[in-house]
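Dropping the structure in here first, questions after.
Every protein chain except one is present and positioned as in the full complex.
As written, the chain order gives the labels A, B and C, with residue 1 at the start of each chain.
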Amino acid sequence: MKLKVGILGATGYTGAELLRLLVSHSGVEISWLTSEKFSGKKISEVFPQFRNLLDLECVNIARLGTLSKVDLAFSCLPHGTSMHFVEKLLLAGARVIDFSADFRFRDGDIYESWYKVKHTYKNFLEEAVYGLPEIYREKIRGAKLVANPGCYSTTVILGLAPIVSEGLLKEDSVIVDSKSGLSGAGRAPSLEHHFSESNESASVYGVKGHNQRPEIEQELSNLTGNPVNVTFIPHMIPMSRGILTTIYAKLDEGKSHEDIWNSYKQYYLRDSFVRIYEKGKFPSVKNVRFSNFCDIGVGFQEGVFISVVTLDNLGKGASGQAVQNMNIMFDFPEDEGLKYPGMYP
Amino acid sequence: MKLKVGILGATGYTGAELLRLLVSHSGVEISWLTSEKFSGKKISEVFPQFRNLLDLECVNIARLGTLSKVDLAFSCLPHGTSMHFVEKLLLAGARVIDFSADFRFRDGDIYESWYKVKHTYKNFLEEAVYGLPEIYREKIRGAKLVANPGCYSTTVILGLAPIVSEGLLKEDSVIVDSKSGLSGAGRAPSLEHHFSESNESASVYGVKGHNQRPEIEQELSNLTGNPVNVTFIPHMIPMSRGILTTIYAKLDEGKSHEDIWNSYKQYYLRDSFVRIYEKGKFPSVKNVRFSNFCDIGVGFQEGVFISVVTLDNLGKGASGQAVQNMNIMFDFPEDEGLKYPGMYP
Amino acid sequence: MKLKVGILGATGYTGAELLRLLVSHSGVEISWLTSEKFSGKKISEVFPQFRNLLDLECVNIARLGTLSKVDLAFSCLPHGTSMHFVEKLLLAGARVIDFSADFRFRDGDIYESWYKVKHTYKNFLEEAVYGLPEIYREKIRGAKLVANPGCYSTTVILGLAPIVSEGLLKEDSVIVDSKSGLSGAGRAPSLEHHFSESNESASVYGVKGHNQRPEIEQELSNLTGNPVNVTFIPHMIPMSRGILTTIYAKLDEGKSHEDIWNSYKQYYLRDSFVRIYEKGKFPSVKNVRFSNFCDIGVGFQEGVFISVVTLDNLGKGASGQAVQNMNIMFDFPEDEGLKYPGMYP
Partner (left out) sequence: MKLKVGILGATGYTGAELLRLLVSHSGVEISWLTSEKFSGKKISEVFPQFRNLLDLECVNIARLGTLSKVDLAFSCLPHGTSMHFVEKLLLAGARVIDFSADFRFRDGDIYESWYKVKHTYKNFLEEAVYGLPEIYREKIRGAKLVANPGCYSTTVILGLAPIVSEGLLKEDSVIVDSKSGLSGAGRAPSLEHHFSESNESASVYGVKGHNQRPEIEQELSNLTGNPVNVTFIPHMIPMSRGILTTIYAKLDEGKSHEDIWNSYKQYYLRDSFVRIYEKGKFPSVKNVRFSNFCDIGVGFQEGVFISVVTLDNLGKGASGQAVQNMNIMFDFPEDEGLKYPGMYP
């Protein structure tokens, strides 16, 4: 019997990508999906790419209580809103994968100060598992509530985990420069992301502090046991999908390029979605678009350690990772429905 | 036991797309693949997106005779070259799907006059089947040699088949204006397709006569029994994937918009990859990218019939269609490995 | 003394382009500019590209009566709105170039039926001059009110004028397939023109009838003296600037490709902004972007005449053409401020 899943907020970009992945997953049946904006419409009217593939009607979330029981619910709702529905679903007995930041923090106060939202379900923070399988695979397996990581955070944590967990990082030396495609900014129209404005341009944002920084710092600190601070600046570049993150750091001495590279290979030995490039080679976004892979290349420039990480912001950075988490939680092969390469060219 | 397949010329864009599709096909095993340029290299070195997924080494085609016997070979070689290897494979007992134009024509003279190449295997022309499943499904099932259609041709034939086969087309009235993404121009670098030259531009080519025109005319003529001539102008527009073809035609009178629309719905009733849009709606490229769907919308403007067709030039326009043909030839479900929506956004 | 000009609705795309052109025009001084959305802001805050170049404050149009008298006003307001302010300006003694469709039609009823707006100043329609200098240069010179043509219309009228005015066109045979960049859709954000939606896509719109069709038909009919009907389908393709229009027509017999080409060369002999390509060559958008040129290539395919026209929708298709009109109206050299090539690459 197939796993029954429901999706909250299915008509944004993460929702669309999740639907795409679930439609070709052999073990899943989508029971319902919600959308405030498009309730009453068929999903194939909202997203014509699903014609002949998926015909479910979007339901208003107000009717959540009337919907059938599911084994797993995905919440693609925005932070602040998501927590309320996650609670309802947990109480109704479903396991939940939440795409928002609502349950990513151990410390609710950090959440509140960065997201400017009162957290009313802090009691769930302890049992929530940060859904990065390469770090927390075993905890995810048994989790009732998985907080799916942020897209930028995934690049930085995976791009630094091997050296951070070995304690090689010099304190306060980490500079993170991320370049993201525009789907990361969501589906709501705005002047800034209007085609003619963002096409043939590039810009920086969040210089004062992007809200994925505390999440990065929490996880890197967990890995090393000491507080890790990062400087993190995200950029928008004119493509639809993908992130390339360039990380600059200083390492404690005594390790060669070869040593470091071996640490990365070793660290991700069991992780089929993380691909470490040969020394001197670095990944490009083209090779991971629309996939669940996270590609990493490491090198040095005059003593500064460089880690270059690419992934698809809606793939391994969101919906792909959520499906990977689902596979772990429900004993599917971890790569079920995700075993395909980046879309090329 | 899995179907054993070989691929000739696997390192162009159609080859890369075919590999992607076969890697996720449940019933196929890739026995070998050839590449002159990259022989000796692993395919994951040529196309890093295949790391962790496919590790086969590219073989020089000169060694074709030494390679293992396969059930099916795909030839992604260019026209003029392909026919020689297709013959060898047929004689060796394999069935063949040929991406080139070498076996698309019933009349070898037409091929020779358009392609400026001597055809040395005209004896195969009669048994070769034109690989458009929506028209020739039954013949494809038993074919030894399938000539996979051109990308533009697929848009035009599917976009007109219902009215052509009903004999509704006024003679010599067909104007075909196609807009293609740049992957259609292949992977060989050239000034014309250099990023900074083709980005933010659009241009027309082949005004004197593009070599897919005779193929379109042959197939439309077959459908109606009378010679059909078309005016066909292809354009390059700045995107990587996809074709949008706008067809203008005059119809014999007496049929309403509703009638015509019903004819289209009826004609493609059994064809899950052709999607007819509601009256007043027209497809866009976004919804078919990287998929095997062909989307069609029909309408009228002041008595002129308009058919708008979209597909992915490397999907339903090449490698996706080849996999569909393979599925038919070897009794897989026709949508095996192809059952996913266009990649969005 | 410099010409004093005012601009109504300066903060859309045509306004921004007009400002750019006027800033480098040797004989013009911008007296004021209006914007409802940004009134009170400096134009260099709205458009940071004007920092160090232009510092005028945007004025609310409600204060039009209080603004200084100008020799010329440009109205970049939308149709329906524009006419009211055009009237005021004319009565105040300014000459006016109106970008909207409000004064493009001789017959106010055609305007009303296509634009669904009541025309309350039909008395001005007779004296308004259609601002296409290649056709109406002498009338423009003395005009008080110039109706600046539509961007698509400019491509079609210039692309057909030589054969239409010679009476060579077969009736009802004209098919116009236009491909436009997205700045043509304006600056107001919408889902359809959101970056990730329109990037890597192409779509058709206005199949039922785009509102520039009656304008095209009016002008072509004027040129030949007989009613000319066209089928006109515009498309959106993923670039910021530029239009490529492909025109298909049947001609009365007896003229060779050479004859036709000579007619085009002859017709535009005095028109430095229209460039006729050699036989067998066709223009691409890249060569006209951000310029005031209109490039044309003509050819035949099996008896069907093909005219391929490119221009920049905001240049020769709007603001460049307006400046050309201004130059004519006020006795500047016609190419003053416009004498530069397309921006490349």
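Simple rule for what comes next: contacts are C-beta pairs under 8 Å (C-beta built on N, C-alpha and C of every residue); 3 or more make two chains touch, one makes a residue touch a chain.
Given the structure is predicted, the values throughout are model-derived calculations rather than measurements.
**Student:** In the full complex, which of B:4, B:122 or B:187 touches the chain missing from this view?
**Tutor:** Reading the full complex, the residue touching the unseen chain is B:187.
**Student:** What does the interface between chain A and the hidden chain look like in terms of residue numbers?
**Tutor:** Chain A touches the missing chain through residues 175, 177, 179, 181, 196-197, 199-205, 207-209, 229, 231-233, 235, 237-242, 244, 246, 248, 280, 282-286, 289, 297, 299, 301-302, 304, 306, 308, 310, 345.
**Student:** Since one chain isn't shown, list which residues of chain C touch it in the complete complex.
**Tutor:** Counting only chain C, the missing chain is touched by 13, 16-17, 20, 23-24, 47-54, 183, 187, 200, 240-241, 272-273, 275, 277, 283, 286-288, 290-291, 293, 295, 339-345.
**Student:** At which residues does chain B meet the chain that is not included here?
**Tutor:** 13, 181-183, 187, 189-191, 193-200, 238-240
Basically, only the chains that are shown with their structure count from here on.
**Student:** Which chains are shared contacts of chain A and chain B?
**Tutor:** Intersection of chain A and chain B contact lists gives C.
**Student:** Compute the distance, rounded to whole Å, between the mean C-alpha positions of chain A and chain B.
**Tutor:** The computed centroid separation for chain A versus chain B comes out at 36 Å.
**Student:** Using CA atom averages as chain centres, what separation in Å is found between chain B and chain C?
**Tutor:** That pair's centroid distance is 39 Å.
**Student:** CA centre of chain A versus CA centre of chain C: separation in Å?
**Tutor:** Comparing mean C-alpha positions, chain C is 46 Å from chain A.
**Student:** Residues of chain A touching 2+ other chains?
**Tutor:** In chain A, residues 13, 183, 187, 200, 240-241 touch at least two other chains, as defined above.
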